[in-house]
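For this depiction, one protein chain was excluded, whereas all remaining protein chains were kept in their positions.
As written, the chains take the letters A and B, and residue 1 is the first residue of each chain.
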Amino acid sequence: MASTNNNPKVLLKRTFSLKEQASLILCTDTMAQSSRHVVEEFANNVSDEMPIVFVSFETPNKPKYARQFIDASGKTSKQLISVLQPYLPQPQEQAPKMHLVIIDTLNYILSEDLTQFISTIASPFVTILATYHQSIPTWRSPEFENYPAAIQLLQFIANTVIEVTPKTSIDEDDLEADLSRFVIPRNLNSHIFYVTLTNKRKSGRAIKNKFSINSKTHEYEYVIEKQEEHVEESPEMFEGLTTFNLNTSEKQKLAKDQVELPYLEAQSFNSGGAIVYEFEKDDDYDEEDPYEDPF
Amino acid sequence: MSFRKRCEVLSDGSGSKRNAAPPSPGGLQRELPSRNAPQRRLPAMNRGQIGGAVVGRVVSNAGSIHRDMNGLHIGGISSHTGQQIDGSTSLNLSHPGIRPSPATSQQTTSIGCADLDKLMGHMGFPLGCSLLIEEESTTDFNSVLSKVYASQGIVHNRVEGSRGFKDGNTHLIVLSLNHHLTKELPGVYKGSRKDIKKSKIAKEQSKVTVSNLLESQSTPTSSGQRSKDLKIAWRYGINDDATTSKSSREYDQSETYPDYNHQFDITSNLIPAPTSNEISFISPLLSVSSVLSQVVSTIKRHDSKLIRILLPNLLHPALYPPKMTQLHEIIPLLHGLRSILKNYKERCVLLSTISTSLFNNQPLFMAQIEQLFDGVINLEPFGQEMLQLLEKAYKSQPNKIQHGLVHIKKLPVFSERGEMHVAKSEWAFKNGRKKFEIEEWGIPVEDDEDTSKKDKESPARKAQPFQDEHQHSHTKNLDF
């Protein structure tokens, strides 16, 4: 087991093929990058033997890999469970098969009902793979204002959280601003994207790894988050930029460092907040002129 | 001039005046009889026609009005009844307040404010469409517009004379609890006080009476005097009916559609006040279904009339209870009205006003409301500082001071097709006693010495097309 620590890619593979024990695998996605491709990866990696039950709130189309398809629209969460139950391993069964229940979104289930819903379905022989769309806002009734939001709950109870993010050059804040205006930039929701896999170990530790995934070729790439290093200014940086000499020599640097900046004086508080102004010999101050106020 | 004399002028003058006014050859059929009228020889009176009719009606002396009405309507009925019959279910196209849109040739009617009509891009408001006038800040310019909208309907109804009281061609449905509105409606503008006086004298003198003729023969100067007065009379006429004559096209309009729109004097009152045959009040606070069914039954009752629906001060906190601001209260009402409007789209228009300053922090709420209207414009009155700046800039021409900006959010028909008509801060409005004007907005030049000169040359000149055109047409007309 310990070896998986060393090789994050193996861990991701094991997660996709459900070899890592988990009763709830949560995918969180946004408008910028949907989790559909991740779900496809799961379907691609699990053994063909494994029965997959697809619970759908969003599409009437039964995916090819699904053995059972349950249309959840128009059903209360109780009704849904009762429809779902027969397809799950029954408690009296001896050594039942592992089942995978895919729920295309949990957004339609009230956060108050959510834990109840998950815990009724979940069992040692069932893995739930569910998506939560983070961009969909929820209005929270004042009644439950202290109750955690759905996403908090899910992240808390999930064994594995896969956060899906787009591989894009757009600045994160700009992207968010655009999407909230419903302006959708190009090249989002592509088949190449990032996932951040958070794996909660039995030991209590959580391991977080980032991968780049190409869902067409099924290639996974471990991404080492580079720390933005503070780059020291070097003469080479200015080469070829302009014809001006932008470099500073050692001597100039020293001189620069020794300059006492004007506000330093103000920080000494000696003058009690007064404005520090000293007449110099070139100053031509005219008492009469209202516009020539040195302060 | 004595009061008594004025009465005479009016009562007699109106009859002759009407006859004296042949419209352009392409004019409406009902005007035909008057074309052969003997008084036609007074060319200067040509375009004074409705002016005369209208003045007679709205003058503050109620006594003379009724007489005037009686005098007016006789010709109207005889020439008009035939048309009225065949158009019993849909609207009669010879309705004085209807003309085709120059842009889409859809039938349109006037809002009651010529500049706003123009802003719509249709020279009016297409039938079957709705307009929402929003107003930011706590001012109340929108009420001026809703009042002229109401008055315009009543005036259309009375164009044909006192038939309007019984049958009429237009009905106004006001969705409001404020029944006082009937007493607050402005009357038609009759020119400045001086003009009114002069015109009356002129009218009297122009009457072909023995004494007048004698007078003109006896005094050599008087013929000149008379024609001069006639010019004034004509001028008064143009003031009245052709308030809209700004471009050559509109010049045509005033000839082809003489009663299409009127200019209102917000300090005056529409007299007599609208009757129950002309205006119906329905409380918007009733249950949605009863509001809607009452509107429908009113429309049905006033078969073949143009129906102007007015929904003023929507969601005004003093008139509407808080619960009405819930989406599922207000949207059904508006959606239902929209539905009715589209069902009767050949003869229905709707105007509504709302103070958006109350709902500024609810952009989606307002978006939902706006979505249900075909046209949306937004008035943004200037703050105190801006007004002071303008006052400074237009020191010598206080009548040039605008009161705020007009933003266009949606235009009827065009926006629906996908054209983009949002115009922010392109137009400005000013509200005067006699007119709600909308003109192109340009930041004024502060140098007051230069303002008048620059105005003529700068692109901002377009902003005053009315005045320029007006003067222009004056000189042109005085020639003949």
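The criterion applied here is as follows: contacts are C-beta pairs under 8 Å (C-beta built on N, C-alpha and C of every residue); 3 or more make two chains touch, one makes a residue touch a chain.
Everything that follows uses one rule, which is that contacts and distances are computed from a predicted model.
K.L.:
UniProt names the one chain left off this complex as which of "NEDD8-conjugating enzyme UBC12", "WGS project CCBQ000000000 data, contig 00107", "non-specific serine/threonine protein kinase" or "Autophagy protein 5"?
P.N.:
Answer from the UniProt record of the missing subunit chain: "WGS project CCBQ000000000 data, contig 00107".
K.L.:
Touching the left-out chain: which of B:116, B:188, B:279 or B:292?
P.N.:
Considering the complete complex, B:292 is the one touching the chain left out.
K.L.:
For the full complex, which residue in B:342, B:395 or B:433 touches the chain that was left out?
P.N.:
Answering carefully, the residue with contact to the hidden chain is B:342.
K.L.:
Per the definition of touch given earlier, which of B:278, B:370 or B:437 contacts the omitted chain?
P.N.:
B:370
K.L.:
Spell out the interface residues on chain A facing the chain that's missing from view.
P.N.:
29, 31, 34, 36-37, 40, 57-61, 71-74, 105, 107-108, 133, 135-139, 176-177, 180-190
K.L.:
Considering the whole complex rather than only what is displayed, give the residues of chain B touching the chain that is not shown.
P.N.:
Chain B touches the chain not shown through residues 287-289, 292-293, 296, 327-328, 331-333, 335-336, 338-339, 342-343, 345, 361-368, 370-372, 376, 409-410, 415-424.
Following the convention adopted for this analysis, only the chains that are shown with their structure count from here on.
K.L.:
Whole-Å distance, chain A centre to chain B centre, using C-alpha means?
P.N.:
Taking the average C-alpha coordinate of chain A and of chain B, the gap between them is 60 Å.
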